[in-house]
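Structure incoming, see below.
The complex appears here without one of its protein chains, the remainder shown in place.
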Amino acid sequence: MLFNLPFITVVIVIGLGLYAMLYKRNLIKIVIGLSLVESGVNLFLVSLGYRNGGIAPIYTSAPSTHMVLPTPQALTLTSIVIGVATTAMLLSFCVVIYRNYGTLDARKVRRLRE
Amino acid sequence: MNPLGNFTTPSGFWNPILWLLVFLILLLLAYLIWKRGEESYKRGTMQTDPFLSGYGPESKEAIHVRAGNIYWGFTRALKGYYSFLRKIHTGIINDYVGWYIGILALMLLLYLLWGGS
Amino acid sequence: MWTDYLIWIFLIIGLIFNGLGTIGLLRFPDVYTRLHAATKATTFGSIFTSLAVVTYGFSQLYLTGNSANLTLSLHTIVAIAALILTNPVGAHAIARAAHRSGVMPEQAVVDKLAEVKK
Amino acid sequence: MRNALLAISLLIVFASLLYVAINPGDFGAATGEHLVFGEPKYSDMDDYFIHNGQNQTGANNIVTSIVFDYRGFDTLGEASVLFTAVLGTGVALRLLRRDRK
Amino acid sequence: MSWEYLVNHSPALIIIVPLLAAFGTPLIGRFSRKAMYIWIIASLTLTEIIAIIILHTVYISGKPMVYVMGANPYNMAVPPDSGGIPIRIIFTVDAFSSFMAFVASTVALAGGIYSISCEAQQSAQEKYYALLLLMLVGMLGMVLTGDLFNFFVFLEINSLASAALVSYRIDKGLAVEAAFKYAIISSIGALAFLFGIGILYGEYDALNMAMIASRMKFTDLDKIVMALFTVTLGMKAGAIPMHYWVPDGYGKAPGAISAMLVTASQASLYGLFRVSFTVFGLAANTATLGWFIIMLGVLSMFVGVTMALIQHDIKRLMAYHAISQTGYMLLGVGVGLATLGTAAFNQYGLAAMEGGIFHIINHAMYKGLLFLTAGAVIYRVGTSDLNKMGGLAHTMKYTTIFFMIGALSIAGIPPFNGFASKLLIYESVYQFNPVLSILAMIVSILTLASFVKVFHSAFMGPKIHDVKEVPKSMLIGMAILTFFIILFGLFPNIALNYLVAPAAKALANPLGYIARVLGGGA
Amino acid sequence: MIEVWFLAAFILIIWIILSTVRAVAGPTLPDRVVALDTINTLMVAIMIVLSVAYKQIIFVDVAIVYALLSFVATLYIAKYLEGGI
Amino acid sequence: MIFAALLQLLLLIALMVSAYLAIKFKDLLNCVIALGIFSFLLSLEFYILQAPDVAIAEAGIGAGLTTAIFILAIRSTSRWEVEE
Amino acid sequence: MMSKIVRTQASFLYTLILIFGFYIVAHGHLTPGGGFQGGAVIATGIALIVVAYKFENIKGWVKKSMLTTAESIGLLAFIITGISGIGVSFFYNWLANSGLLFGRVVHYGINPGYINTAGTLPIMNLAVGIEVLGGLGVIIMYFLHYAKEVK
Partner (left out) sequence: MLPFIIATLDAFVIYLVLTAGSGEFLYFWSPGEFVMGIFLSVIVGAISRNYLCRSRNYRMLNPLRWLKFIVYGFGPFFLAMAKANLDVAYRVITGKIRPGIVKIDPKLKTDFGITFLANSITLTPGTLSVDVDEENNYLYVHWINVKKGQEKKEFADCKYVCGNFPEWARRVAE
């Protein structure tokens, strides 16, 4: 019914993130692009595990036992924490680079080349 | 499984101990030949200094060939190649990602068109 | 059951006020007036939609006796409390920050705070 | 030149990922090897978790029982990643002597 | 009983020991620095011992060890009531894995001992050592695990710890720039890897490599997954068009970390081989993949070495050599992959793979040694610019000897270990395609040339710097690696028969791997 | 009865999208923050409503987390604008 | 059930729009706000896909802490994407 | 420093966020949530305190060393809980269905959720919660210190 729309959204979000990583010159913008890609992958994992009409994989007083697949959710949890860790570290690098170079422009942050 | 034995390669074998023995014998031979050389030279006298048409030798720091000058001819000969290499090493992070994406795209094309069983 | 009608009423009130808040957010001229619309109306609307849920929970508790519905109602009440505690402070912080960052109220007849600043 | 090549490769990658995402069954074609939203093809591993997770670990929340029991080792790795990131942030943002005001 | 217990649980213990040490290090480092050193070295040594135990066990039994996290009993890969599917995270330790684990722990031990003097002046040392241990954990996990998502997690640990360690010398911001680039590129790679895992999960509802391999149908989606995996792991290994982070990262990291980064790259290479042989090897026609890897390898060899010739920064030069040497391994294993399943495989493909795999251990050892000597030089001279060096052989005798051994080894001069593996690669690749072999030899010559350059400009010539020999712990670190170089150089049979041949056979036999995991309990 | 809750959620998400318009258009930064704040509040409402729609009482916890935490992000932006931090 | 599907449709469209916004603006603070909105919407999407664990994690980490870290980082660097 | 209103309200909300975070941590095996989510909520509470007050005050109240200690201790507790099952295998859940602490037997099907279940899972949840609150909190503190102390 949804024409795989969640997957298509995932791909568009990943595409936007990759676009930002390729064409934007600001380092923080690149980090934002990276976190977009990562959110896209997370959404991909969760929507892989969805079963039509399923309920959350938790036994409570809900009547049904037709549940969505739990494994992708566990994987996504791991992925989210890894994502925030990566983002924090990259941003700390950005801060130090700005302090030493006085800029965040990728075209100027290239003292290492050849 | 003799650790000292030789191992076979697709077209032969290799035994480092044997090689080492041969090498040592050759070294001995070389030493003997060297020993037979002129013995009248004395170290530390004028005899061992280079003769530069009367001028004294330059200071040692000056004659030390710096790293940037070694293989100058080689790099000069391959100038076009090296200028290309220097051009693609931009050091811009976007290009790093770009190369990755480019190779990924190439690979995807390759696999989707030719790869597979 | 009569609670169904109550739920309907609550939901409709909530949705209308939320919508009014959103429209106010779009229509008003400057940050402060938008904050008026956004904070008051959406908080009020959300409280009413949540009250519908609380009503539902209690009615189900009465009907079925399942204590899970009590949890539903209590948690919703906690959520309402959290909303009431956070939203006005957030609005206040935004307003203050906006004023300090130099966004002046439009069409203002008086601005005592700006006078103090000078 | 550079931008054109980049755009082409981005498009290729995008198209390939879109190929993953689009289910031809929606448009009348034969499916079978494509991902379909809402209808996973195999689900034996997850059905095992759903049916036995509660008995074996005693947790009502199957996700938690996966995160901490069946795949607990992943969680250890994840915690280590967070630890690593904290250490990395600390290393990068440590104050050298000359940095102090 | 306890010995057997230790052996049985060694795949878990090898992860637990360094991880526990890493978690404890910040606490201990707060009290006493000396206690922290002892703690670090003890844990690294223990890890090394366990690695040797695993190596021995796998060699003796001749089949992969299986360790299931959280199962009762520990080796029950497939629960009886599950209908033949693995549920938990399974560590599958075959010969190749155990051998990589040995390499990683050896280099880490050398690096740890080396760092004690080398980083003595820096602040935040407890973080440094904790990160070093975590990096080791990442490598060990990557090589030991049999689960794709777990591989991803350890890949991330490895990447983040490496990036953090690269940025350790934040002085001028150069190291941080390198670390930023490395972290960005490895994160995007890891996300691509995760996306691939997601596709595989969606298709086959499994995360275990053996399970996926047994269900593999090689549809179009799997081709996309294969592209994502190979490109990502190739990038992490430093193959050429995606190598840009390598000179930055290797060049700016502290000495011991450069040596460990080499091993980290080898671990990624392991992942590449594991994925392409075990996961895709059964269903896919691997000729395309093999040729692709060969092309990457040849490009890496040639471009790497020619770029190295014009460098005047000692560590960047070595980093380009690392790329070039990675090319050899890709070449060797690529030939094996291209011939997999044909009659030629037994003729020379297996030998090429052996050469490639043997080159991994040799490369890790001698490149590690070279980076350690470069670190020693920088430690004393204070600069990494070759133009400002000279005459170090006058005072730093041991360092010079170590450097010579490393340089001769990397250039493939007999009797050091580089020769043995290169010989295997040359001969087998010659039978596959003579041009490639000749190219490989040319690259070897150029390697020698560029190390002559380093040797000449840094160690020969008049005495410019008035420096002393480096402290003892750095020498010990270098000596450990030198010992293995000479050992494997003089007795290549030890390595070949005990380590490399089982590894190559294990890699070439995905069916055995699958059967070991899925074929029931003990 | 279930349809009612879904309908309510649907209407609420229309309001969210309308608020996103302010986030797009908002001339100044505080305007966008106001839009963010509005979206948060509406989101809490949606979550509470949907938890009944899905008959899952435990889903309300997510809404509480939302209500408590979204506020922190607002405060950070506000403090930046004040020139604090 | 038609409303459930429509709800998800609108949500996904909003998700795409906010992702676009997050990379469109020149003022990085605006980007961060858009990223926050993206995180909220993503969390709601997780919620609708019956993954409350992930939704809580995304709400707590993605919406709360990541925004805070981004703003602290922007505070230490520069607010504008193109300097000068 | 934010205004007096924000500060006062933050002080109230701090307790609420903290206990709610711990509620999420402790009920990880029954309701959505767990160590990571609860830890993140608590860390956000710390971030709230950090943002509401002046930097000079925060330096005295929220200590980096305390947070890193919490992180290390949480991780050590987590891995030791994992190791405690090594009589059978690493990460073996030996407490589940044992009748001991957190060992109440649960059968397949719907139940209202008893906290005394799931064996080592609640212990691990608590350990991870402590770790995550320390880790994420100290990240915020690092950034804040760098922004303020470096010229």
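Note that the chains are named A, B, C, D, E, F, G and H in the order they appear, and that numbering of residues resets to 1 at the start of each chain.
We adopt the following convention: a residue touches a chain if its C-beta (ideal position, glycine included) is under 8 Å from a C-beta of that chain, and two chains touch if they have at least 3 such contacts.
Keep in mind it's a predicted model, so treat the numbers as computed, not measured.
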*Mind pulling the chain H residues that touch the left-out chain?*
3-5, 7-12, 14-16, 18-20, 22-23, 26-27, 49, 61, 112-116
*Touching the missing chain, which residues of chain C?*
17, 20-21, 23-24, 27-30, 32-33, 35-37, 39-41, 43-45, 67-71, 74-75, 77-78, 84, 87-89, 91-92, 95-96, 99, 105-114, 116
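The rule is short, and it goes like this: only the chains that are shown with their structure count from here on.
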*Just give me the whole-number Å value for how far the CA centre of chain B lies from that of chain E.*
23
*Note the residues in chain A that touch 2 or more other chains, in rising order.*
2, 5-6, 14, 18-19, 21-25, 27, 30, 47-50, 55-63, 65, 67, 69, 71, 73, 75, 77-78, 80-82, 84-86, 88-89, 91-96, 99, 109-112, 114
*asked:* Counting only residues that touch at least two other chains, what does the list for chain C look like?
replied: 68, 82, 86, 89, 93, 96
*Touching chain F in the complex: which residues of chain C?*
4, 7-8, 11, 14-15, 18-19, 21-23, 25-26, 31, 34-35, 38-39, 42-43, 45-46, 49-50, 52-53, 56, 68-69, 71-72, 75-76, 78-79, 82-83, 86-87, 89-91, 93-94, 96-98, 100-101, 103
_Show me the residue ranges of chain H that touch chain A in the complex, using the header's touch definition._
30-32, 34, 36, 109-113, 132, 136, 139, 142-143, 146-147, 150
*Spell out the part of chain G that touches chain D in their complex, as residue ranges.*
51, 53
